[in-house]
Every structure is written in structure tokens, then in C-alpha cells.
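In this view, the complex is presented without one of its protein chains, the others remaining in place.
Moving on, here comes chain A:
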Amino acid sequence: MTNLVLLPLLIPVIMGAVLIFFSKNEKAQKIISGITMIALLIGSITLFIAVAVNGTLVMELGDWQPPYGIPLVIDRLAAFMLLVSAIVATSTLFFAFKTISPIRSRYFFYPFFFFLLTGINGSFMTGDLFNLFVFFEVMLISSYILMAHGSTNFQLRETFKYFVINLFASMLFLAGVAYIYAATGTLNFAHLGVRVAELGQDNILNVIAVLFIVVFGIKGGLFPLYFWLPRAYTGPPTAIAALFGGLLTKVGLYAIIRMFTVVFNHDPDFTHTVLLVMAAFTMILGVLGAVASYNYKSILAYHCISQYGYIMMGFSIFSPIAIAGAIYFIAHHSIVKTALFQFAGVTEKITGTSDLKKMGGVISSHPWLAWLFFITAMSLAGIPPLAGFFAKYPLVLGGLEEGNYIVVAVALFVGLLTLYSMIKIMKFVYWGKAKHDEERQKISVRKLLYSVAPLVILTVVIGFGAEPVLQFTTEIADEILDPTIYITSVLGE
């Protein structure tokens, strides 16, 4: 039963390695990776159900008892993240089948896709700080390669910047690990939680906490450390950008949530205020970037930033309802952003450009695409009854209850600007007179829409079915707000 825990880790890493041997055979790669992905999806769903029914699953690797060994811990939050990651990755993979050119897929696109998933899933599951670092590196090296994949000038330039800033963050991460090991003598999350509670979280531990905010802030694209993100996410092919926008930066946010609920949860007046201020600036500056931009993909990339601000806002308000909203927001945003990036890819295929001013009138030749985009964009902007509304509502409610009026005002204003820039895309790209020629109007994109449509349906479904989903995320929030649950299930006292 507990061996089930290994599935989301073993399936992608083994099959990623196997796929390397089939790099010259595109068809075999597609079949193998398709089957692998579906197996991973089924595994994640099984795990999700198992955790939802039985509570936290803990696997001690090599049977070393905690706190000495490295445990894999899947609580409700981790299981939820694994499920979201599997859903998003499945959709992206099937989208990649039709958009990644054969020449790219020969150079190990699919293996690195799965190695990236290994890193992401591992980061969600691990119960050890240093192991988190290792999984981060697994994820990052795959992401560097995928980001530079194809080696256009633009991609190389942006990958170099992304690489440098992330490697710098990794070194800070190592320094943070060193400091926290010196201060507490352990690296196991649960044990860290116990030790930090004993020591009392004051001067030195607060400094370490801030160091971790910086590290995960760089990886998670928070103000003032997000500058690498917009251009890095604009460069690579759409399938890769969709995966990055949907999943990659979520891992940094997840790490913040994990660290600041289990370990550094004793001084929220300080740490969570820092996070709240960062969240407010992230929201507003991200959306301003989107408002100013006229490139389809870069608008979406800037929106990623502002949405991370929302997630952090929900978390740093630190009340059950706001955290429930933040977790709902993670699911909502992963789904919607992946879908939007895929729409950007489809539209680029039709019009041959991602510059808004050179596009127009796509709705006349491809009505399905336009209307599906419209639904998704409205969901991102937070129009009821779609998922975006129910993601923002608990955040606003939680903020008002806790008296954080300024950040609530910022959030609502940013929502308005989000709506504006979504309407901007709708107006420039889909309405108006067609600017693409006859030949391009006949391009059929139906097959591409098959992989996006489930995501659009999902955002509608979790919007209409917000009640049970929010109930579940509230359970998650209650669970992570009480770190003793996590600690006792790992250390078993």
C-alpha cells in the first residue's frame, strides 16, 4: 500500500530513461510517452483517493527511521498538487504530440519532459529539505534544457539569464540548508518543525526564514525577483511554455507553503507580513506588465506573475479560508494558464505571429477556438460562475476578515486589469477583420483543440462544482494550519 507513494516518482524517471533509447523513432516515442503519461495520471488519481480516504501516507526510503532517513510524505496538499500536475502534464503532452516538430523530438524532448515531471513530483512529495534541493535541481536542469530546446537566438539568450539567476538561487538554497542545519541539527521537515518550535523562532531563525523566502521567491517568480520570468516563458515552443506556466513556478510556491506552515510558522507577524507585501507588489506589477505588452505569449507570462501574487496573498493572509482559496487558486491557475498558453500556440499556428497588432478576425475562420479561449480568459479574469471567481472570492473574503484592506483593494483592482488585458487579446486577435490570408484561414486546428478542451471543461466544472472542491481545499487548509498533523504522521509520536 505505501509503495504506491513511489509511483509518481518512478514512472516518469524510468520511462524518461527508456525514452532516450527511442530518440530516433518518433512514433515509438509518442506511443511510449502517451502510455506513460496515462499511467502517471491513473497513479496520481489512485494516490489522491488513497490519501483523501486514509490520510497522510509516509514512505521511509530504505527503511531508515525518521529523522535520519529521507521520507516521502504525501499529505492532502501534496496529493492534490500531484493530481493537478498530472492533469496539466497530460494535456500538455498530447498538445506536444501535435506541435513539437520531429527535429525537436529527436533531440530528447520527451525524455526531458518526463525528467521535469520527476523533479516536480519529487519536490511535492519529499519530506526532507536537502532532498527538496536535489529534486529542485532535477527539475531545473530539465527546465534549462527544455527552455533552450531548439536553440534559437532568443531562447539561448533568455535561457542563459534564467540559468544564472536560478543557479544563484540554488547556491543560496544550499547556504540556507547549511545555516538551518547548523541552527537545528536536522533537515527533516517534521523534525525541523519540532526543533524550531523548541528553539523559538526569533533572530537567527527569522534570518534563515528570509533567506528561504528569497530562494523560493526567485524560483516562484515573486516580486522583486520575477524579472527573469516573462521573457524566459515567451521563448520556448508553446507546449513547453504551457508546462512552465502551469507547473514549474508552482513548485517554488509550494515550497514556500510547505516551509512556512511546517517549519517557520511561529512568527507569522513578521514572515507572513513580508510575504503579503511581496504578494501585493507581485500582483500589481505583473498585471501592469501584461497591460503594457502586445505579445500574446508575453501577456500570458506576465499574468502568471500576477496570479502567483494572488496565490501568495491567500497563503500569507494565513487564515483557513484564505489558504483554502490559495490552494483552489493553484489548481485553477494551473489548468487555465496551461490552456491559455495552448491557445496562444494554436493561434500562432493560424496567424504565424504572436504580435497582437498583426492578428485579427480569427473568430470568423475558427469560431471554436475563439469561444473556447473566451471561456478560459473569463475564467482567468474571475467572472462567475467559472473557476476564477471562486478562486478569488475566498481570498478577498479572508483578507477582509483579517483586516488586510489594502491588499484586498489591490487584488480587486488587479482583477479588473486582468479582465482588461484578456479583453485586449479578444479584441485584437479574435474580433475584427481577418488579417491572415485565405490559405491560413483553412488551417484545421480541430485536433489541437482536443487536448485543450478537457482543460476548458475542467475549469467550468470546478467552477460550477466549487462547493465540494472548496470544501476539500478547506480540509487541506485546516490540515496544513495544524503542523502537528504533519509532524506526528512523519515522526509518529
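Assume a residue touches a chain if its C-beta (ideal position, glycine included) is under 8 Å from a C-beta of that chain, and two chains touch if they have at least 3 such contacts; residues count from 1.
The rule is simple: contacts and distances are computed from a predicted model.
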{"item": "Per UniProt, the name of the complex member that is left out, chosen from \"Phosphate-binding protein\", \"Methylaspartate mutase\", \"Amino acid/amide ABC transporter membrane protein 1 (HAAT family)\" or \"Multicomponent Na+:H+ antiporter subunit C\"", "value": "\"Multicomponent Na+:H+ antiporter subunit C\""}
{"item": "Chain not shown: contacting residue from A:21, A:154 or A:450", "value": "A:154"}
{"item": "Selected from A:64, A:107 or A:168 as touching the chain missing from the view", "value": "A:168"}
{"item": "Residue touching the undisplayed chain, where the options are A:20, A:35, A:103 or A:182", "value": "A:182"}
{"item": "Contact partner of the left-out chain, one of A:137, A:267, A:402 or A:478", "value": "A:137"}
{"item": "Missing-partner contacts on chain A, residue numbers", "value": "130, 133-134, 137, 141, 144-145, 148, 151-154, 156-160, 163-164, 167-168, 170-172, 174-175, 177-179, 181-182, 187, 231, 295"}
